[in-house]
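As you look at this complex, bear in mind that one protein chain is not there, while each of the others sits in place.
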Amino acid sequence: MSADKIDFDIVGKSVRRRDAFEKVTGEAVFSTDVKLPGMLYAKVLRSPYPHAKIKKIDISKAEQLPGVKAVAYYGNTPRIKFNTSATMTFTVPHLEPVLDQYVFDDIVRYVGDEVAAVAAVSEEIAQQALKLIEVEYEELPAVYDPLEAMKEEAPHIHTGCKEGKNIPGDIVKIDMGDVEQGFAESDLVIEEMFKVPVQKQVQMETQAAVAQVSREGDITVWSTTQTPHPTRMILSRAFGVPHSKIRVLNPPYVGGGFGVRIGCSAKAEPIAVALAMLAKRPVKVVYTREEDFIASDTRHGGYVWAKLGVKKDGTFHALDLKGVLNAGAYCSFSCETPGVLGAMTLSVYRIPHQKYFGHSVYTNTTPAGAMRGFGNPQGIFALESVVDMVAEKLNIDPLELRLKNIMQVGDPWCLPYPCGATGMAECIEKGAKSIGWDRRGKLNKPGATKVRGIGVAIGSHVSNSWPFCVDYDNAYVTIQQDGSVQVACGVPDIGTGTTTTLPQLAAEELGVRFDMVNMTFGDTASTPFDIGSHASRTLYAAGTAVVAAAKDAKQQVLEYAADLLDVSAEKLDMKDSEVFVAQGSDEKRISLKEIAYHAHLRNKQFIGVGRIVPPNSPTWEAHFAEVEVDLQTGQVKVIKLVGAHDVGKAINPAICEGQIEGGLAMGLGYALSEEIRYNDKGKQQNKSISTYFLPTAEDMPEVEAILVESNDPSGPFGAKGVGETGLVPTAPAIANAVYNATGIRFTEIPLTEERVFFALRNNKKS
Amino acid sequence: MSLKMLKFTLNGEPMEVPVSPSDMLVDVLRDKLELTGTKKGCGEGECGACTVIMNGKAVASCLVPALKAMGAEVETVEGVAKEKAHPVQEAFMDLGAVQCGFCIPGMIMSSKALLDENPKPSKEEIREAISGNICRCTGYVKIEKAVEAAAQKLQERG
Partner (left out) sequence: MLQDYYIPKSIADTLALLKDNNGRARIIAGGTDLVLDHQAEKITADAFIDISNIDELKKIECSDGYISIGAAVTHNQVARSQLIQEHAIALAQAARAVGSLQIRNIATVVGNVVNAQPAADTAVALVALGAEAEINSFSEVEYVPVEDMYAGLGKSTVDSTSQLVTRIRFAVPERNQGTAFVRLCQRKALALPMLCVAAMVSLKDDKFEWVRLVMAPVGPKPIRAAKAEEMLKGSPVTDEVIEKAAQLALENANPRSSLVRGSREYRMGVLPVLIKRALVAAVAQAK
């Protein structure tokens, strides 16, 4: 594994994805496709109230309906607290994970909260049975805004919040230098509050699980989880069953993730298990799209305050950042998200004095959890808007201002791992060229009713989740008796191409033909522990484990071949599945196939093991947008979006581009139209695809994804994470472009036609 | 509930299956005929994952009562590849248009319906054809390119 090697055989090539053929023919199996003999279908009864105590619940009529095999509620399911998100399995030791959920509880805390569930021989019967469950609620006061929820008069949503009213877990505080001194020494200080919306992942496959419980009590769960191993740990805790008696697997495909199922797929797995235990038959739970919208984790909405102090020449000097996020009704990842918001937003620029204070607050809304970017888009929207304001005040080109202050290798920062490489300057330069930055300011004629503008924003992100949570990886690379190779790793493939890129890494490291490498994945029974696919980490972190395992296996092969060829192992190497003498003129060579079978006949197999604690590495990205604003209607149309990304090394460029393009689309929605709003009864107003305005193909602007390779010294073959970065600075790039077009600074997204319309109107009057 | 015999042509073969009047085509395909390639992403005609081709037109099979297919020719994703993958499928594979794959069967069907009817689609026509197919992974960029490439290939083939 060396980052400076250039002549790769398979790394760096856009090979066809391993899962593509199955997926284009419809043969690929997803959780929603799983059908077992005797399988029952579940439906969930959900709370119509944002906050209520269940005074009485009677399931007897539902149980008596022919075809109903089980009804689960708080009275017949375990009373063990857990957290549906993987945070409960990998919160770092100095912090305590927040466990605030039961499979079912006698208090409901948001509209859509689980009250009971039915398993029946058909979906129709299960649905009918829900109507026969009699529930008497006592409504409790509810609160929806995080700032309101901290006030004295607000109801307690959970007890035991040690840091303050309705604050789950610990407040995140980061300090470097002395911000007060920093602001005192600054020539210009700009401070602004920003409000960010609740966004939804809207992964195409809704939350789903099928659970089977054997007579011995062994549990098998097929599900949409992004993290089979941590999900097993969660189920183990929630049901008091040893890890070894539970198997969690993907079947093997997952219809998207974007963070929505890091841990359980909302409550699909626990509900399926609870019902399967009661019914003693397999049970399938598939969320409807509406359930997916209202009862599975969202991105955190909330407030971000940014105060930036700069010197006259544009040098950034002090940054004070604060975040208060809306946790919703249960904690999920609400402790980690504010941490990532702070740490990422502080680490884009060299700023000697910085401070962050951030936390979440419980409210009676759908729980917020992990979503692509994990707090970073919220923070970057604030920071990159303020940076644009500084550029204008100082009359410095926004690109110049950014280039002057971006983090360089070796700069001190608040993160406990080094900035190993940065291609940020190159991202800015290439992106600027693509968008035509030179045209900025010369786009509009006086009196036009549609005006154009160009904007930029930059950002960073992680390549895995350490130090925000426990993070380690294992992999096996096994040389089969015929010289083919089996990689086993516990990550799933949620669409990010893991099952193609990890074999690419293994093939490259081993020196075997790519078509000889296959992969076992997404199954706790056949792979060693891995924390799963999230935090942009799968290629970077699990890839590091696969490379380590391949290295181990290769060493074993070369040592064995050394005896066969009578050449010392150090002089040997392998390429195209053939061992040859790399040093010296010796022409001896032997195929891996021969070596493996020779070893087999002598009772030996080469099994490489990779056990690693991955480092971390910053990704860098610059986004550019050209927009057109209809001054009469307030509609913002994005003409072109550019994402220039330092990906370290593109192991598979087409897959890298795909990640960025998808991220840009999601960032476009975050900027302009995606938001879940609530009415005054706590009911979600955007709970279907037709009322939640994520982009369709017709809404997409011209998009360009630019790959920049800085060859990170810590990642496999120089690679960094790329899964989340595609939407980190998209919204501020668009908002800055709208400012450039209209002269109006928006501190709240999305930039809906209505918001823009009234801002334009008020601006005209003032 | 009274069952009716639905008779139609499915992927070129005659098919008979008893269905109830309230069954939707998507459920009959997925549950009764075990053709799970057709996906169900919303059940409300808003995501396009369930798209099939009925009498030459792309339709959302979750909004089609199964009995509406009586006598119709229905094509699902399972019927697209013959000896080899269809050029649309090839293009999706070659150009990296596939990510999680859940929208892909619907995308393939919408794209195929377009190209069957209009071998030389404009960019706008491609976008219209797939605008009812939500994809959250790709930003539609490589999907559009794949449909363009498939059209090109089909034209070359004549």
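Note that the chains are named A and B in the order they appear, and that numbering of residues resets to 1 at the start of each chain.
In this section, a residue touches a chain if its C-beta (ideal position, glycine included) is under 8 Å from a C-beta of that chain, and two chains touch if they have at least 3 such contacts.
The model shown is predicted, which means the values in this text are computed figures rather than measured ones.
Asker: Just name the one of A:101, A:577 or A:673 that touches the chain not displayed here.
Answerer: Touching the chain that is not displayed is residue A:673.
Asker: Just name the one of B:59, B:108, B:137 or B:150 that touches the chain not displayed here.
Answerer: Checking each option in B:59, B:108, B:137 or B:150, the one touching the absent chain turns out to be B:59.
Asker: If the hidden chain were put back, which of A:652, A:696 or A:711 would touch it?
Answerer: Touching the chain that is not displayed is residue A:696.
Asker: Just the residue numbers, please: which parts of chain A touch the chain that's not shown?
Answerer: Touching the missing chain: residues 632-635, 673, 677-679, 685-686, 689-691, 693, 695-699, 752-754, 757-758, 761.
Asker: Mind listing the chain B residues that contact the chain we can't see here?
Answerer: Spelled out for chain B, the touching residues are 1-2, 4, 20-22, 24, 44-46, 48, 51, 57-60, 63-65, 67-68, 70-71, 110, 128-129, 131-134.
To be clear about the criterion, only the chains that are shown with their structure count from here on.
Asker: Applying the document's contact rule, which stretches of chain A touch chain B when the two form their complex?
Answerer: Its residues touching chain B are 14, 16-17, 19-30, 32-33, 35, 201-206, 253-258, 288-289, 494-497, 654-655, 657-658, 661-666, 688-690, 694-698, 700, 703, 705.
Asker: Given the complex with chain A, which residues does chain B contribute to the contact?
Answerer: Chain B residues touching chain A: 30, 34-44, 46-47, 49, 76-78, 80-81, 85, 89, 92-96, 98-105, 108, 126-128, 130-144.
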